[in-house]
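Mind having a look at this structure? Questions to follow.
== chain A ==
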Amino acid sequence: MKKRSAVWALLVAVCLLAAGTALAAGGTTTVDTTFSYASENTIVTEFDPAVSYSNEIIAMNNVYEQLTRYNSRTKKVMPLLATSWKSSAGGKKWTFQLRKGVVFHTGRPLTAQAARAAILRTKQLKSGAAYIWDAVKSIATPNAQTLVFTLKYPAPLDLIASSGYAAYIYDTKAAGSANLHVWFNKAHDAGTGPYVISSWNKGQENELRLTAFKNYWGGWKGTHYTDVLFKHVPTPTTRAQLVQSGGVTYTDRLSPQLFASMKGNSAVKTAEGTSFQNLIAFLNTASGPLKNTKVRQAVADAIDYKGIVAALKGSVVPASGFIPKGLIGYTPGLGYTKNLTRAKALLAQAGYGPGKQALSLDLTIANGDADEQLVATIVKADLAALNVNVQVQALEWTTQWNKAKSKDPAQRQDIFVMYWWPDYADPYSWFINLFHSANPPYFNLSYLNDKAVDTSIDKVEALTATRRSAAVADYNQLQHRLISQAVAVPLYVQKYERVFSRSVGGYVDNPAYPNVVFVYDLRPTS
Partner candidate 1 sequence: MIEARDLTVAFGGTVVARVPELEIRPGTIVGLAGESGSGKSMTALAVLGLTRHLGATLTGSVQLDGEELTGLSERRLRHIRGRRIALILQSPRAALNPTLRLSAFARRALVLHGVPRREADARLRSVADSVLLAPDVLERFPHQVSGGEAQRFAIALALALGAEYVLADEPTSALDVTVQAEVIALLRRVRDEHGVGMLLISHDLAVIDNLAEQTIVMRAGDVVESGDTKTVLGSPSDPYTQELLAAVPTIAEGP
Partner candidate 2 sequence: MTRFLVRRLAQTIVVVFGVLVVTFGVARIIPGDPAVAYAGPRATKVELARVTKEFGLDKPWPVQLRDYIWGVLHGDWGTSLYTRRPVLSDLGVALPASLELVISALLLAAAVGIPVGIAAARWRGRISDVVARLVAVVSVSMPVFWLALILQHVFFQKLGWLPVAGRYDANLDITHPLHVRTHSVLVDAAISGNWPVLRSALVHLVLPAAAVAAYPAGAIAQLTRATLLETVAEEHVRMARALGFAERTVFGRLALRPALNPVLALVALVFAYALVNTFLVEAIFNWPGLGMYATSAIQSLDTPAILGVTLVVALAYVLANLLVDIAQSIVDPRVRGVR
C-alpha cells in the first residue's frame, strides 16, 4: 500500500490503541462514592419545591425533607423534620415538635416560623399537589420548635405531611428580595436534605448532579454516597447494559424481558415489589364519540385485559378498581373482563360496530414508554376487530398533557392513557385529582362533571380521619359508579422492578415515593 494510505492505517491503529489503554485504566475501582441513576425520562421540569409535580421527585426527595416520612413496609408515619406530633379536637388540631439543630442549605436554621412560611407559600400557589393542604385553616407557631395546625375538617395531617409532593419544607427567604420561583428555576435549592444541587445541564446525558451537604443534621458518619448523578438514558437496552457494566449504579424501569434477564446476572442486584402505581385509560366523557356512555362501555368491554397482563410478562398485576391493593378502599373483584358480544351489542345500539359506520378514536400515550406502546398496540388491535380505528399518538409528557388541557375540546384526545400514583399513601388522590370536576381541566382528563361523585369525594377525606369504615364504603360506591359509567378503565397495577449495582447496600423500596431512592440511607460497598 502507498505512503498515503499507510498514514490512514496508522490513524485507525491509534484509535484502537486508545481503546485498549482506556479499558486498562478503567480497571482499578476504589469504592465508588457517586450514586448514578439512569432515568428513562428527562429529570427536571420544575425546581420550585412548592410546584414540582413530575419526574424530578427522584431528585427533590434527596434535597428537600418533609415533616414526616411514610414507611410502606410498616404502614406507619415516621418522624423526619418533626420529632413528634399529636392530634386533638377530633383530628381538627395537630401539634408538631420540630427537630433541633437542623440548618437549611442557605445557612439559616430551621424554625417553626420558616416551616410555616414554606407550607403557606405552597398552599397559596395552588399548583401541583398543593390541594393536600386544603384542610388547613391556619398555622400557629407558639415557639421556634412548635407548629400548631387548625383544620376546617378532620384530616390525617401526619400522613398528608409525609407526601412526596408539595410537603417539602424550604427556606422562603432563600432568594432575598428576588423572585423565589425564578431563583429556584436557576437550579438553586433551599432544602434541609442530605444533598445540594451542584450542577444541572438540560438536554445533556448527565443532566443533574447533587453533592453532599456538609452540615446535614443527620451527619456523615459511616460510609455514604457523596455524589448523586441523574442521567437521562432513553433507550432501555442501553440502560440495562449500563447498570450491568457498572456504568450506572441504578436504573429505573426496564422492559419485563430485560428485567427477567437481569435476575440471573451476578453483576447486579434486583428487587421486586408491589406498587401504588396503576395505568389508567381515561375516556373523554365531555366531547367526541365517547360522550355516549354506551360507546364508552363498549370500548371498556372490548379490551383484552388478561392479554395485556400476559404480554407484560409478570411485570404487572391485574387491576381491580382504581385503588391498588395495600391502600384502604381497595375492592377485589371490581376489574373489567373482555366481553366481545356485549361490546358489539352496545356499539350496534350507538350505530357503530362491524358492518355499520366506522368509528375513529385518537389515543395518546407518553413517548418512549415501552409498556404504554404495547398496551396501545393491543387496544388498537382489539378495537379494530369492532370496526373502531384507534389512532395512536406517542407524545412528550408535557405535550400530551397540554393537548388534553387545551381550551378547544376538539383538540382533546378521546382516550388519554397515563400512570397515576398517590401523593401520600391514601386513595383520596385518585378521586380529588382524576374524577372530581374542575374547570379548566387539570388531571380530570375524563372531563367528568357528576355532582353526586363530587359531593361524595368532598366528604370522604374527613371521614378517613373520623369514621374509616364509612370512608371505605364511600370509596367502594364511588368506584362502582365510575366503572359502570365507564368513565375510565384501570388497565393494571405496576410491579416495581428495580435493578442496581451489586455494590449498593441497604436498598429498601418505598412505593409511597414512586421511583425515589433515598441515597443517604444507602451504604456503598466496593
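Criterion applied: all candidates are chains of the complex that A comes from, given by their letters.
Following the convention adopted for this analysis, contacts are C-beta pairs under 8 Å (C-beta built on N, C-alpha and C of every residue); 3 or more make two chains touch, one makes a residue touch a chain; residues count from 1.
This structure is a prediction, so every number in the text was calculated from the model and none was measured.
Peer 1: Which option touches chain A in the complex, given 1 or 2? Just the number is fine.
Peer 2: 2
Peer 1: Under the stated contact criterion, what part of chain A meets candidate 2 in this complex?
Peer 2: Listed in rising order, the residues of chain A that touch candidate 2 are 1-5, 8-9, 11-12, 15-16, 18-19, 21-23, 25-26, 32, 34, 36, 42, 202-206, 209, 227, 229, 231, 233-235, 237-238, 241-242, 245, 247, 367-368, 394-396, 398-399, 402, 405-407, 440.
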